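A protein chain is absent from this complex, but the other protein chains hold their places.
Up next is chain A:
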């Protein structure tokens, strides 16, 4: 792999950009791999990357039914934060956030991580108490956050209106090292590094069945034929229920649509990320100048990657109260992704009832921020055959045992 650098850009500029190589090889499936990963989203690719980098397992295929990064990874609004309430969440999300800090250097790929700060607005007294509690929990967990008052909110975000008619801004939970990153680049950077280690990324290859023998996985059937493996990892977000059905078990998951939208590009107006959970809306400004906006999920099971217009309308209406200047903006594009929601709003990183088959899912509306930490933990589980310290609390058995990692109360809109 040729390294990307300022020097490489200069060199290629002088020879009309004829020297760039493909970021990843086009691969055709082999008969057998040590590990097959279903789903080339951020979590599947990061899992493959850390399998190779941390555990030396490189005979790996990543199978993707569409194009890599074309699922939720390429559809999300890229908010990165780790100010969760429960200890297991704070540990894995903070691991992820800290890996984002050095990801561009690690992958030699500019993922444009921008730790511009994330504010979660407190717009009711209940939220003030909740976020003060989270700030205390975070300081015990070693996650740097603070509860700030309305003046500080206004200073950090001058376009905000503090004394809105329904929900005045009473303060915010502020994480200065939270922010955003370029979603496609995260997928592409991992893919390039995986391909460089000799792993096969096979796009347009849909898994249609899981083959097993005596309670142990043997391989998968795909639209490109049968592929055998010793270990199988299912990392397919909204399609988790479908793959679990193939592997013979059920999940505590419902798949629903989550939508996002962007405005026309404007001059820099806001250099922090703002989430307003009471009114169900959040916003950041992209480097292109678009206001990137999202809200709550749609209300019913759905696999179509589209949602209902009234949700978009509700989100925009809510945000206009707090950001009146938005009312003048035209909205340019809207899209949806299918998110995998669990009962306690926390993810699943787990062994499954089928031997040799592992699953990573349930990141729901908020898994982009977790990609490196989740890949790290999932690779460790696959390599060692059992979850390590980051993953152990996220097993499937927690639902039976009543050991929930309840983040639904802590974050109304969990992005």
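Quick note on the criterion: a residue touches a chain if its C-beta (ideal position, glycine included) is under 8 Å from a C-beta of that chain, and two chains touch if they have at least 3 such contacts; residues count from 1.
In this section, contacts and distances are computed from a predicted model.
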Hidden chain of the complex, named as in its UniProt record, picked from "Pyruvate dehydrogenase E1 component subunit alpha", "Cysteine desulfurase", "ATP-binding cassette domain-containing protein" or "Sarcosine oxidase subunit delta": "Sarcosine oxidase subunit delta"
Residue in contact with the excluded chain [from A:139, A:301 or A:384]: A:301
Of A:11, A:166, A:250 or A:333, the one touching the omitted chain in the full complex: A:250
Contacting the left-out chain in the complete assembly, out of A:239, A:365 or A:378: A:239
Contact footprint on chain A, counting only the chain that is left out: 239, 241-242, 245, 250-255, 299-304, 308-310, 343, 399-400
